[in-house]
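Scroll down for the structure; my scribbles are underneath it.
FYI, not all chains are in this one, though none of them got moved.
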């Protein structure tokens, strides 16, 4: 159940819009105190830690027992079109999930934040089927101008992990 | 602790606004690999699966160990008034919870997305007391024009399940 290897994901760009705001660290910490067992799972940071001026800001993935929390992912590159951005965001989610012992099929809950609700249908066209035949629950809202960086969509998720 | 019966919730309309965008499937899948035990709970899709052009889009409810995740619920019908919509959304949440072995009293966390913050007080009037005397934590934000469909309020939740 526990991850026994140290994960050191490669340097990963968060996107142009955000890269201008903070750096992305390469340190990936694992709190192995969780070896105490399932009875009392400890937080494990197993994703990249994003830093702001060399100070830890947030992690890309955090594990707690059999639950994996993934940070909000955005697409901040051309073309600024919903299908392209949805594709990028889903690929970012998938990479983060697989890097940390989970998968798209094991995602439990997804939150989708659109920049514009008019992109709802276009997002769905790329989103559907991507989490297997037993998809996660989902909540979608649009936040006009509210997605950091230049992404048309941001997604985070909670997943099961073995 | 595990659900031993196959749950097949009846066909349920998600609402007029969304029904126009995608169909609602009637297949309710259960991943019974979770019988391995609590040590390593698996994701179980126990709610309706909403499809888009016959491709799975998201589920109404997903169980992971003793935690139940419920998809965002909206009200998309007349009258377009916050108290009526809050009532519909709460009833949708309750149905989804009870159909999947949980209850309003076992809800741990609720997220409320209002279309307009001016509806905060009206939403509270219907919301209060609905989750028993020991209510869940709650986070409320308004997303102007950001709730999919025509609902004035959308809510999702995470609940305990036996």
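Odds and ends about this structure:
Letters A and B mark the chains as written, and numbering starts fresh at 1 in each.
Following the convention adopted for this analysis, a residue touches a chain if its C-beta (ideal position, glycine included) is under 8 Å from a C-beta of that chain, and two chains touch if they have at least 3 such contacts.
This one's a predicted model, so the numbers in the text were calculated from it and none came from an experiment.
Of 3 total copies in the complete assembly of this structure file, 2 are presented in place.
By definition in this document, only the chains that are shown with their structure count from here on.
Centroids built from CA atoms put subunit B at 22 Å from subunit A. Touching subunit B in their complex are the following residues of subunit A: 1, 38, 66-67, 105-110, 114, 117, 120-121, 124-125, 127-129, 131-144, 146, 158-160, 162. Here subunit B touches subunit A in the complex through residues 21-22, 29, 31, 38-43, 45, 47, 49, 51-53, 55-62, 64-65, 67, 69-72, 111, 113, 143-148, 154, 156, 158, going by the rule given at the top.
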